[in-house]
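Omission of a single protein chain aside, the complex is shown with its protein chains in their original locations.
In this document, chain identifiers A, B, C, D and E correspond to the written order of the chains, with residue numbering beginning at 1 in each.
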Amino acid sequence: MADSWEKSIAFFLAEDLGRGDATTRAVVCGGEKGRAALIAREAMIVCGLDVVRAVFAFLDPDVEWKPRFDEGGRVSAGDRLAELAGRAAPILGAERVALNLLQRMCGIATATRRYVDAVEGTGCRILDTRKTAPGLRVFDKRAVAAGGGKNHRFGLDDGILIKDNHLAVAGSACEAVARAKRSASALLKIEVEVENERQLQEALASGADALLIDNRTPAELAALVAVARRMRPEVPLEASGGIHLENVRAYAETGVDFVSIGALTHSVVAADISLEMDLA
Amino acid sequence: MADSWEKSIAFFLAEDLGRGDATTRAVVCGGEKGRAALIAREAMIVCGLDVVRAVFAFLDPDVEWKPRFDEGGRVSAGDRLAELAGRAAPILGAERVALNLLQRMCGIATATRRYVDAVEGTGCRILDTRKTAPGLRVFDKRAVAAGGGKNHRFGLDDGILIKDNHLAVAGSACEAVARAKRSASALLKIEVEVENERQLQEALASGADALLIDNRTPAELAALVAVARRMRPEVPLEASGGIHLENVRAYAETGVDFVSIGALTHSVVAADISLEMDLA
Amino acid sequence: MADSWEKSIAFFLAEDLGRGDATTRAVVCGGEKGRAALIAREAMIVCGLDVVRAVFAFLDPDVEWKPRFDEGGRVSAGDRLAELAGRAAPILGAERVALNLLQRMCGIATATRRYVDAVEGTGCRILDTRKTAPGLRVFDKRAVAAGGGKNHRFGLDDGILIKDNHLAVAGSACEAVARAKRSASALLKIEVEVENERQLQEALASGADALLIDNRTPAELAALVAVARRMRPEVPLEASGGIHLENVRAYAETGVDFVSIGALTHSVVAADISLEMDLA
Amino acid sequence: MADSWEKSIAFFLAEDLGRGDATTRAVVCGGEKGRAALIAREAMIVCGLDVVRAVFAFLDPDVEWKPRFDEGGRVSAGDRLAELAGRAAPILGAERVALNLLQRMCGIATATRRYVDAVEGTGCRILDTRKTAPGLRVFDKRAVAAGGGKNHRFGLDDGILIKDNHLAVAGSACEAVARAKRSASALLKIEVEVENERQLQEALASGADALLIDNRTPAELAALVAVARRMRPEVPLEASGGIHLENVRAYAETGVDFVSIGALTHSVVAADISLEMDLA
Amino acid sequence: MADSWEKSIAFFLAEDLGRGDATTRAVVCGGEKGRAALIAREAMIVCGLDVVRAVFAFLDPDVEWKPRFDEGGRVSAGDRLAELAGRAAPILGAERVALNLLQRMCGIATATRRYVDAVEGTGCRILDTRKTAPGLRVFDKRAVAAGGGKNHRFGLDDGILIKDNHLAVAGSACEAVARAKRSASALLKIEVEVENERQLQEALASGADALLIDNRTPAELAALVAVARRMRPEVPLEASGGIHLENVRAYAETGVDFVSIGALTHSVVAADISLEMDLA
Partner (left out) sequence: MADSWEKSIAFFLAEDLGRGDATTRAVVCGGEKGRAALIAREAMIVCGLDVVRAVFAFLDPDVEWKPRFDEGGRVSAGDRLAELAGRAAPILGAERVALNLLQRMCGIATATRRYVDAVEGTGCRILDTRKTAPGLRVFDKRAVAAGGGKNHRFGLDDGILIKDNHLAVAGSACEAVARAKRSASALLKIEVEVENERQLQEALASGADALLIDNRTPAELAALVAVARRMRPEVPLEASGGIHLENVRAYAETGVDFVSIGALTHSVVAADISLEMDLA
């Protein structure tokens, strides 16, 4: 919901503004109007223009806003992503937060799109992870979707994912899945992380709804996929660990349903975007 | 103050936990104890172990915590950054937020250290910018300091920086600086962004306390530095724009006091760290 | 996590205390100590003693607390549920909020247990709904679990449940399920509400993960269960609508996996509990 | 003030929505419009339609809203309480919270009206208590007023009510009332709970502004009323304890000014109301 | 409750600290310990030492604190109000907020005591008003009590006070009081502001619980008091308007029960207190 944006945006602006924009307060007399454009300095996938609009509107609800691209659209260097007009002071006060968000979201969407293009035709989908910048998950995950990826869990509460550290505590996958089936909320799926055939068979036998196969080479992965398809063909399979743009297609071609990529959100390269202003 | 950490950490944990850690709640019986270690998977500069401790302590104030390195220390692949012990459930619940923060902070500190090493001996210092991930500025800036960099403004309120967009509104630098000297709070310095000799001379003449020289080649920059030193030798000079690890020393050798690098915080590569757990 | 309790408890106490407990402030001198007991005035299932402890501890972290029963335990009229001791003023200030919460939770747990007992041996489990008192869901749902019931969704985000109003907008169940499979987060199950055989067959064919069969008599329900088991025996079936303590066993004996009962939480009868105090 | 509604409604919606309405997000494309009606499934007293409007308006300020009954109005089974129209997604997202609130408020108003009708002509008024669902007091108390009841204290700060537990600490009623007269805020009345003639006389003699007579039979109560009226006829008298719909008139006819009924708010039966939707 | 202090103190410290105490962070190495004393520079009534302790404890829960005077005690110039010891950094960070609060509270208590002394023996009590500094009411009112005054309403919700502006809307006092008796919460008294005999008689006749007689000379006031005592001797009378230290005794001697003084809190002279520090 837009509401969670509101709170985040208020928090981000408060972080940057503190007691207020001392420079603008000192050098802008008050009523001056300005026009500005957000300009792409390189090719990218657009994401988050509506978020950026909300940032500017937070400081000035009357700001005029003309987006030039749709969410997920492809943009070339030099393109104007959006134009805005209104009182200069709030535009200047919101500029940095707006750019910081937009550059990150476009950066994520652009990177995701490269992975999605790399696996095109295999039927495999690119998943994100919870390795997002703290406080920015909703924005990071939206950018993955804008780039054509699919979202994995938004948090620890909208899915059960039993990993190695859980098994270190709970004992067997069998026992862990049984406990989860007994007490977890009724509509959550149970996914189990496995690294080898024995674990995979145990997890499938115990009734897991999905499997995460971690840290395998494409060849090892293909063998495990074959085993899983024989046992329970309807169970979705996800691969993770050591997968990057150069080898992602090899992983996708093993027949897994999903490949998850932490770097999409933990190691973001900001897209190059600037805001240019002149008096209205 | 630690207080601002508290609120941020609460926010980050809430983002990840939502209604709670469904997996741990389902598969951990309650009282199990565990031991865990944070392990560096590559060489890095350490930053933020006390923040990570606060993350774990937020969910379990009784967690035991043994850090193995000081802030800013150099770490090798395989080193244990810290060890912790306590109830397994809150450790599992906090793991992802802790890692997301730590990997980002160590990533920033490590990158900063590379820049600082590159300009060693020139007397020039590496500055950060406000191009941080929204909501993470205090952590991003601490990581820069841990890597040997110096912090520029923490927000729009602890310094006056008159940039091109301000001049588009206020008219001349002369007028903008005069306004700032009249009305700004008494202990804030006034820095002016300039791109050429005419702007530089105007800014110095109008009484600016510092200059930011943007988007010049090292040679152009050196010439401007010479002009500035002749006019007002006590005014600190900062360079920015198009500076990266390969050319930063050339910029530093122009005699500027500071070089500011946006990529330190807007394009972070997460340091590779994992948490490994076993039963206590 | 305990954290969400904290906020709720703070909110509940603030609601009752306003500017403070005027009576206690006026008539209690300050340091008087007191002992108190929470006493059951009728037979009940206990639930929420740890929540109540947190209420008292919120106003006085040093309060002594001795619970006498475990969560879910059966209690007779006259039993002491817990004893507490400490400064009299905060105990008096927290008394009403503590009782209001405890009486509601015990009331829900007691009613749930009656339903669970009524279906004993059928294999059918009693589910709750989202028909909880606004702001009290986490407490209401915990009470259902304490009474032996199982929790359905905690909110609109931890499961997909496509109901008649959604179909009025989305068109066919087939289309709605397809959309959900494409874009929903990876680990959420998709349940579809149906009222007749045609809808049931369409929902099963479209790949729903679970079915909610609403407003059928036990005989009609049994017929639909038979159809569903033939088509996709692994799909869990839930019945709802017009089910009460007198007819719940008939519904359970149709072979459905779950029966959900809104009245468990929307029409609660408070358990009769009082707090009695004397000077320490 | 409406403001406190806003915060509560935001809290209630956040509780239900969590990270957002996963079902609607998945199956509704975005712009679809819908019409809906809130329909009474049984006879009831209406209360809280403006609250419900605020719930829907919180998610969509542009929702159209046509209430069909006034606060406190009598409604028959099948009546449409209100109609609404607007974007389908926010209506679906707010539906459950709206119904949970409305069904509770109408349930309380309906029950209160039964008590008010039962004492009609006696001059005795029905009072509520602080035995409300935590977090819902403002709504619960409004529903009592809509049903014709009068509100007792909204919290511990808008009145002094000295009960048995206070006397256990403060000693005599005489001393407690004296303390309250000395230090309490200037415009708060002082009510004292009594159970027998000795206590009643002491409380009246010490200057109490009102009396609460607890746990007496109608005959015992009548005798105490006579004593009180002789001593200080202007002091209002309230009866409580063991009073229900069947015996409330007998209590009212003793001549007390008020009868207070905890069950009005601690044991609510939700009124049966549904929301039906179709495409606009 | 202490809780409302907590929030206010957090707010006050956040106001002063912003992103943190830049000076202390820069010049204090971290672990230095210090001792400090709060020293009265003039004679005063002490108030709020426990509040000040909470301010210091907010930044350092381990600070040692030794108060030297009780609430309401008389202090001479040069007296040490309290001593504290602990880490120097948080003491320096909290110093200004602590002094700002303490100087205000002691200033109010000292001024109140002068008024209380001036009316000694008349039986008349000094009341405060709602003319407090926004956000500081709980502290301002506590200081009045520490100086021997009595508190009037804490807000618009703990008493009914019908003033001229209300009568301009509601029409007659008679109608206004009747409405208040019908719908206001059960334990709130109804006070009516009057300026002449006609208004006074109307207010008493309509059943007001207390009267506020505004803007009369002592002689006029005495005449009105006589009328009121004849009509309803039990009704408390309060005088306000144009009353200061020089004429307050004349007002008190008219026989009114209360005199209220807005200047106690709207025009405060800070008591002169300093904090002196040395290394431990």
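Keep in mind that, in the parts below, contacts are C-beta pairs under 8 Å (C-beta built on N, C-alpha and C of every residue); 3 or more make two chains touch, one makes a residue touch a chain.
Since we're looking at a predicted model, the values are computed, not measured.
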Displayed partners of the chain not shown (whole complex): A, B, C, D, E
Options A:93, A:107, A:135 or A:148, residue touching the unrepresented chain: A:93
Absent-chain contact - pick from E:158, E:209 or E:238: E:158
Sole contact to the chain not displayed, among E:104, E:125, E:142 or E:249: E:104
Touch with the omitted chain, as defined above, among B:16, B:140 or B:158: B:158
Residue numbers in chain A that touch the chain omitted from display: 10, 13-14, 17-22, 59, 93
Chain B residues that touch the omitted chain in the full complex: 127, 145, 150-154, 157-161, 183, 185-191, 209-210, 238, 258
Chain D residues touching the omitted chain (full complex): 1, 3-4, 138, 154-155, 157-158
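Everything that follows uses one rule, which is that only the chains that are shown with their structure count from here on.
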Those chains which touch chain E and also touch chain A: B, C, D
Inter-centroid spacing, chain D versus chain B (mean Cα positions, whole Å): 53
Whole-Å gap separating chain B and chain E, where each centre is the average of the chain's CA atoms: 46
Whole-Å gap separating chain D and chain E, where each centre is the average of the chain's CA atoms: 34
Junction residues of chain A - those touching two or more other chains: 18-19, 154-155, 157-161, 183, 185, 188
Category of the chain touch graph - line, ring, star, complete, other: complete
